[in-house]
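Apart from one protein chain that is not included, each protein chain of the complex appears where it belongs.
The letters A, B and C name the chains in turn, as written, and every chain counts its residues from 1.
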Amino acid sequence: MADANNEHLVRSDDPQHPANLICELCRKFYTLGWVTGTGGGTSIRHHDHIYIAPSGVQKELMAPSDMFVLDFNSRDYLRKPTSLKPSACTPLFLAAFTKRGAGCCIHTHSQWAVLVTLLVERDFGADACFEIEMIEQIKGIPKGYGKQGYLGYFDKLRIPIIENTAHEEDLAETLEQAMENYPDTYAVLVRRHGIYVWGDNVQKAKTQCESLDYIFQLAVEMKKLGLPWTK
Amino acid sequence: MADANNEHLVRSDDPQHPANLICELCRKFYTLGWVTGTGGGTSIRHHDHIYIAPSGVQKELMAPSDMFVLDFNSRDYLRKPTSLKPSACTPLFLAAFTKRGAGCCIHTHSQWAVLVTLLVERDFGADACFEIEMIEQIKGIPKGYGKQGYLGYFDKLRIPIIENTAHEEDLAETLEQAMENYPDTYAVLVRRHGIYVWGDNVQKAKTQCESLDYIFQLAVEMKKLGLPWTK
Amino acid sequence: MADANNEHLVRSDDPQHPANLICELCRKFYTLGWVTGTGGGTSIRHHDHIYIAPSGVQKELMAPSDMFVLDFNSRDYLRKPTSLKPSACTPLFLAAFTKRGAGCCIHTHSQWAVLVTLLVERDFGADACFEIEMIEQIKGIPKGYGKQGYLGYFDKLRIPIIENTAHEEDLAETLEQAMENYPDTYAVLVRRHGIYVWGDNVQKAKTQCESLDYIFQLAVEMKKLGLPWTK
Partner (left out) sequence: MADANNEHLVRSDDPQHPANLICELCRKFYTLGWVTGTGGGTSIRHHDHIYIAPSGVQKELMAPSDMFVLDFNSRDYLRKPTSLKPSACTPLFLAAFTKRGAGCCIHTHSQWAVLVTLLVERDFGADACFEIEMIEQIKGIPKGYGKQGYLGYFDKLRIPIIENTAHEEDLAETLEQAMENYPDTYAVLVRRHGIYVWGDNVQKAKTQCESLDYIFQLAVEMKKLGLPWTK
């Protein structure tokens, strides 16, 4: 009998296989508070296959067999777990893969990210961009797509903030617009919602997401203590 | 010899068996700070059997053999561990199973839930209801009992708050009243005490409880930062 | 050859054996932030044997062979690991065993406990007592030594605070005085230092310590939010 639903695409003993890696990452993200409830999501591009965690499941309990697999070129599902729903983040993940050549994209509901979007709203009105400078951890963020190296300590980190929409998939257009407006960014904050972070590969997406979350947490604590984010 | 205390009801190799699942959930809830000391509790309905964690035990160390089992129809104990006390939460769990057809009910002493009840007290006087809107995680909460789907981003989340009583079982009446007053709610906050959250099944009760706790934590942090919960 | 250092006192396959239990508890306490660095300590009375964790070691890495064993009546060491120092908490643990018939005593450097002692200092001047009421978790604390049952929701929890001294063993006298002044208390806070909590047995000492820590954390957060501890 043929492998009708392409089970072979998610079966591997290699812990670095995308189907295994998404499960492992999401277990870690759960302990970090990034994918509480069934929130957040993760996607990995592996050659022409896009692996995506399903919607509406407990992210820390996922199995490789829960993964959706999409063909990068045709956008057809190569594998669709019958009892699960595809992620509403799919068009946003695809934007990172298509427009930025990303190898992995992570979506979190981190409270630090959400609080930062609320603090910018209040402090800077319509200027939809989080800015901070002179924090060592900024050096964990690359200079920009197609550029060599990482931001320096004296560089200003700027992460665009887009407005949230009723339906997650409707964020795709403004997220792509934010990518155009901020061509160097590796992340887009979504007001009152969370963040999308991508990277050239899984390690970079994860460590950049961690560095940003660290910076957002620090920024919130700075605000509580009356310390400014920029000079 | 007969199985006098119905031991078979709590013996299973299946990790999804209610007696095993309550232990596993409570280990997780302990790390989340929901069942500190011997606080909080969890109950699962499995057909006509109600499984309930005992009172006054360390919730992260429970074994399946510690579980009480109640008959849903007769309200008789089918199984009573001799050295343990039944949970004072029992009538409140039963309210969720009876009046809302819940499959699982979780009671936590989460500090975020307690703080929210204190902040509503102070800010809104006698209005015993927590309200928040325009937070993505609200979409993790269903629209209401007998309704299809989940709250939207622009919907207002409303969780009733009842006053605490000297004895937990005495909360049953006001909790049932709150269910009447807020027919759509899947949770009731108890002032200076914690929260009861239920769901159609274990996964839904757990993820709804997580989503609410996330929202309460965010709400407390918003208050510290001077950010309003509603427009 | 004789068992010169009474090794048999700390060798057991039973996880409930005091030498094993202290190690297991301290691993848990480390993750709770109670025994950071080499701070804090734990002691269990088992019949006439007092088991005590050593001084100056990483509490999360202890082995049963690191335990000191003291004879309850003679106060002689039955077992002394040669390369380790006995705990400076020893006279304080003994006070709980002797004056309150405790089965276990836990000493933590919990930051919530320390902050509470600082907040009382500032708010109430010389009144060396932490007071809070109408918090459900208070029901996790017993009414008092020799009394039946636990505090009620409407009871006021009162934990005495003693001043810190240069040497930990010098706290014994004022700790015993606090026990006299507050005969019902199961804990004594030490200003700018931490807390001693005891209980009739290991489970009670641990869960009471957790309940108090929960209450202290809540009290600190309440203070940040401008919420009063008592009416």
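Methods note: a residue touches a chain if its C-beta (ideal position, glycine included) is under 8 Å from a C-beta of that chain, and two chains touch if they have at least 3 such contacts.
As the structure is a computational prediction, the values presented were derived from the model and not from experiment.
**Q** Omitted chain: which shown chains does it touch?
**A** A, C
**Q** Which residue among C:5, C:65, C:165 or C:203 touches the omitted chain?
**A** For the chain that is not drawn, the touching residue is C:165.
**Q** Touching the absent chain in the whole complex: find that residue among C:16, C:58, C:98 or C:177.
**A** Reading the full complex, the residue touching the unseen chain is C:58.
**Q** In the complete assembly, which of C:50, C:114 or C:188 touches the absent chain?
**A** Residue touching the chain left out of view: C:114.
**Q** Touching the missing chain, which residues of subunit C?
**A** Touching the chain left out of view, subunit C contributes residues 33, 36-39, 58, 109, 111, 114-115, 118-119, 122, 164-166, 190, 192-194, 220, 223-224.
**Q** Which positions on subunit A touch the chain that was left off?
**A** 134-137, 140, 152-154, 203, 206-208, 210-211, 213-214, 217-218, 221-222, 224-227
Please note the rule applied: only the chains that are shown with their structure count from here on.
**Q** Using CA atoms only, can you tell me which chain is the most central one in this structure?
**A** Chain nearest the centroid of all protein C-alpha atoms: B.
**Q** Have a look at where subunit B meets subunit C and say same if over half of the interface residue numbers show up on both copies, different if under half do.
**A** Mostly different residues.
**Q** Determine the centre-to-centre distance between subunit B and subunit C, using the mean Cα coordinates as centres, and give it in whole Å.
**A** Here subunit B and subunit C have centroids separated by 31 Å.
**Q** Can you list the subunit A residues in contact with two or more other chains?
**A** Residues of subunit A touching two or more partner chains: there are none.
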